[in-house]
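Every protein chain of the complex appears in place save one, which is left out.
Read from first to last, the chains carry the letters A and B; within each, the first residue is number 1.
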Amino acid sequence: MPDTSNSLTELGVAQIRDGVANGDFSAVEVAEAFNANVAAAQEALNAFIIATPEKAIEAAQATDAKRARGEALGKMGGVPIGMKDLFATFDVQTTAASHMLEGFKPQYESTVSQKLWDAGAGMLGKLNLDQFAMGSSNETSYFGNVISPWKRNDGGNAALAPGGSSGGSSSALAARLCPAATGTDTGGSIRQPAAFTGTTGIKPTYGRCSRWGVVAFASSLDQAGPMARSVQDCAIMLEAMAGFDAKDSTSLDLPVPNWEAALSGDMKGKKVGIPKEYRVDGLDEDVSKSWDDGIAWLKDAGAEIVEISLPHTKYALPTYYIIAPAEASSNLARYDGVRYGLRDLPDGANLQDMYAATRAAGFGPEVKRRILIGTYVLSAGFYDAYYTQAQKVRALIAQDFAKAFEQCDVILAPTAPSAAFGLGENVDDPLKMYLNDVFAVPASLAGLPAMSVPAGLNREGLPLGLQVIGKAFDEQGVLNAGLALEQRAQFAAKPEKWW
Amino acid sequence: MSTYRIQGATGDWEVVIGLEVHAQVTSNSKLFSGSATAFGAEPNSQVSLIDAAMPGMLPVLNGECIRQAVRTGMAIEAQINKWSRFDRKNYFYADLPQGYQISQLYHPIVGEGSLTIEADEKAGIPADKVIGIERIHVEQDAGKLMHDQHPTMSYVDLNRSGVALMEIVSRPDMTSPAEAGAYLSKLRTILRYVGSCDGNMDQGSMRADVNVSVRKPGDELGTRTETKNVNSVRFVMQAIEHEASRQVDVLEAGGKIVQETRLFDPTTGSTRSMRSKEDAHDYRYFPDPDLLPLELDDAFLEACRASLPELPDAKRARYEGELGLSAYNAAVLTADVDTFAWFEALLAETASAQGKAPAEVAKQAANWLISEFFGALNKQGKSLEDSPISHEQAAELLALVGKGTISGSIAKQVLETMFETGDNAGVIVEREGLKQESDTGAIEAKVDEILAANADKVAQYREGKVALFGFFVGQTMKAMAGKGNPQVVNEILKAKLG
Partner (left out) sequence: MSVDTATVAKIASLARIKVSEAEIEAMVPELNGILAWVEQLGEVDTSQVEPMTAVIPNTLRLRDDVIDADPLTGGNKRDAVLANAPAAEHGFFGVPKVIE
């Protein structure tokens, strides 16, 4: 019997699902192959906070047993996945990559992860991320940086960022440690890491995926989504993750479309908007070129290209950096050392001292920075100038999109202003780091579905991503445009294995 | 205008009072989670993952709490806001697991309304007075801390955490402890009528934050203090009295009133500064991003309105008008849900037992209930809730009186026996032979006997000493062991004496 373990880990969601269903290989074989890759890469990439090989095997055995009984398998039957450690998993440590939650074992399972298990997926482990999903490089995790499997082609050995906050997810996907992973996107945290690692990810319309059981960062922005290595795989996994949840007041009460079945790269009759405000001065040449490639590909797919204007684009990031920290400052108030997580109780400390000590010890510097910003912008005398004004500008940004979508069906833009940067390159300047999400944040503020697909490599041999933004509820339009790009980009590059 | 004044060394002072009443909304489950709200459960047993603010937990609004708040707003004729929103009030305390309370600051569900307190000369309320209510908003209750269970720790019980409260905020329209007491009583009555709060102040279902300031008549408003969580009408009045005179003392000694939160100590009847909350607050209110704006449609509001019961003021007017009760009786009978419910049940059964319209027997039922039955209950230290007899039993007793089967005085005796034995009135009357004698022949025979035995007095009566009539009645009744129908006895005596 040929050794299939290496080739199995090259497979995506659809191939594994179909292969298991057809009996080409067993779910357990797949789980074992990925378990082995996870273990082998842990020291070098640090993509997982904990591995749960036994969970992956257990789910695989259940799928194999089901198949043996002749029962239909789920949408994700036999597919082992990585779970971003922002999703609460029953009795399995859930940390949000923070010291604050080290050792925390939820007595509940998030809606999204439960849906995935119900669809037949198994858990390879809990993926590393930026602490409380705050970061764009995965350098804020308490459990150490995640390293991208990619290297520049300059012969150097600089460790690169896998993007953030879903950096464990993107690194693991690119390194073939999993065929798919969950991500969450508050201001680009699915799309930017996907772009940095040559992988694919979609943030659906706000409210498509339940937030119940997902550690909150900024409630009005947080949205879970799938990350994988193809548009089709994202479509399959999104079907498994999405759906109305009565436990989340902001959940959309809509049926989940059969996105996979309706996938089509034919863009005839579709209009693609190119936002002129994204063509900023000093835009990276390679990024600019890949954007032009994307325009050409979609034309080739039959689409009509139209220039559109999103006039408030330049205000999106500052708006985001008021609203997200404001919400976070309140969402993270529950970490107080009383009911779970870290407690730091210095000798003779009273209750309020305990809070201050616990939160000082439990939160990392970027989390503290954002809590302080958020506390400040909500404080007496500043609320209207900052928060109310930001919510007004946010309304204008959403209006910009609504107007643009009167002229086009989807919008095409770069995902990020650059390819992956080296670890440590941006850590001293928070503002420079925040600018990474300049193209990703507007769609988040407007709650729109948006995805990143790999477009090619830059001169340094690093992947670049293209972003498709769609109308609210039109994940299908986004996936189809993504597929049209994917079919033409023919992105086959993968990082050379060095770990 | 109240004439309540505090006499200080420098002259008279007026008191200005506003109340913020927290009323627990009557609901099975909590405002944003499915855990139960019952009082007195095992610690932390009625706590969901949401109430404990576990990571990733989200609030989902309980429709019943909204319905109750809207109905309450309607009962005080307030503006109902069809668009409202929940805000987070951020602060850290061990009884507040989320680190914020979900409340409504910017867009409360109920706007401007009012209620009327009734004139009460004795209490110093010379005329009916309308007290403004600024707003009612819905919010989460906090958990409970226990400080006496452990030498170095306080214990946290989250059973109350997340229970729905209505915060009912009055205008500073009250100027005496009596007015504040009357306002709180009236508000409690309305809430209990509506059924939106059980009004159990001793269980904390209703408690008041008391805002008090003093000023010389005609001056601007003074600086106010807020005394937190006062949980009875009497305590509210005491707290105001104490706090107002304390403020006068401070001001007259040349001091200033500090705007602060104070605690009421029921054992001493005094207030004291609450040190732990001195910390300057900045609650950083902002709209809760886990919740969407609450939009109510006309159908919802109509259903709320249709479900409102007759309210205290309307009921009182009807008792006086339709039923012909005295103002006093109408006020007493409408003061509380249990009382009017008892009265109305009694009235219906009394009317049907006697085959009469309710209006014809209302006075009888009201008088009996207030002067006989309440007295009898009081004597036993009981209330309507734990009354040893039911209204059906009471109606039977009243019917016996109404039909002339027994006299009013025999009825008192029967009621006592009913309390002791629990037996029905008819059974007792039958068993103890208490039936009133209305048979003319039997009474005539007795009257003849009495008149024959007292020929001298008969002569005196006929000569004009008509006051002796009472003597003949008494003798006849005595001879009949109290069971002679007084009306028949009177008629026969009159006829025979000429």
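Methods note: a residue touches a chain if its C-beta (ideal position, glycine included) is under 8 Å from a C-beta of that chain, and two chains touch if they have at least 3 such contacts.
Since the model is a prediction, treat every value here as computed from it, not as a measurement.
> I'd like to know which visible chains would be in contact with the absent chain if the whole complex were considered.
Displayed chains contacted by the hidden chain, ordered by label: A, B.
> Using the document's definition of touch, tell me which of A:169, A:250 or A:290 contacts the absent chain.
A:250
> Any idea which of B:294, B:308 or B:497 touches the chain not displayed?
In the full complex, the listed residue that touches the missing chain is B:294.
> For the full complex, which residue in A:53, A:337, A:442 or A:495 touches the chain that was left out?
Residue touching the absent chain, from the options given: A:337.
> Thinking of the whole complex, not just what is shown, which of A:354, A:412 or A:438 touches the missing chain?
A:354
> Tell me where the left-out chain touches chain B, residue by residue.
27-29, 33-36, 42-52, 60-66, 85, 92, 94, 145-147, 149-158, 263, 274-276, 282, 284, 287, 291-295
> Just checking the interface: what residues of chain A touch the absent partner chain?
Answer for chain A: residues 103-108, 205-207, 212, 220-221, 246-247, 249-250, 252-253, 312, 314-315, 318-319, 321-322, 329, 333, 336-343, 345, 349-357, 359-360, 363, 368-369, 371-373, 375-377, 379, 382, 385-386, 388-396, 398, 430-431, 445-447, 472 touch the chain left out.
One rule holds in what follows: only the chains that are shown with their structure count from here on.
> Using mean C-alpha positions as chain centres, tell me how far chain A is from chain B in Å, no decimals.
Inter-chain centre distance comes to 58 Å.
> Note which residues of chain B are touching chain A in the complex, please.
Counting only chain B, the residues touching chain A are 49, 52-61, 88, 90, 92-94, 97-100, 154, 156, 282, 284-286, 289-292.
> Any idea which chain A residues touch chain B in the complex?
Contacts found on chain A: 87-88, 94, 96, 101, 104, 106-108, 110, 211-216, 218-220, 246-250, 326-327, 329-330, 332-334, 336, 338-340, 351-352, 355, 375, 378-380, 383, 387.
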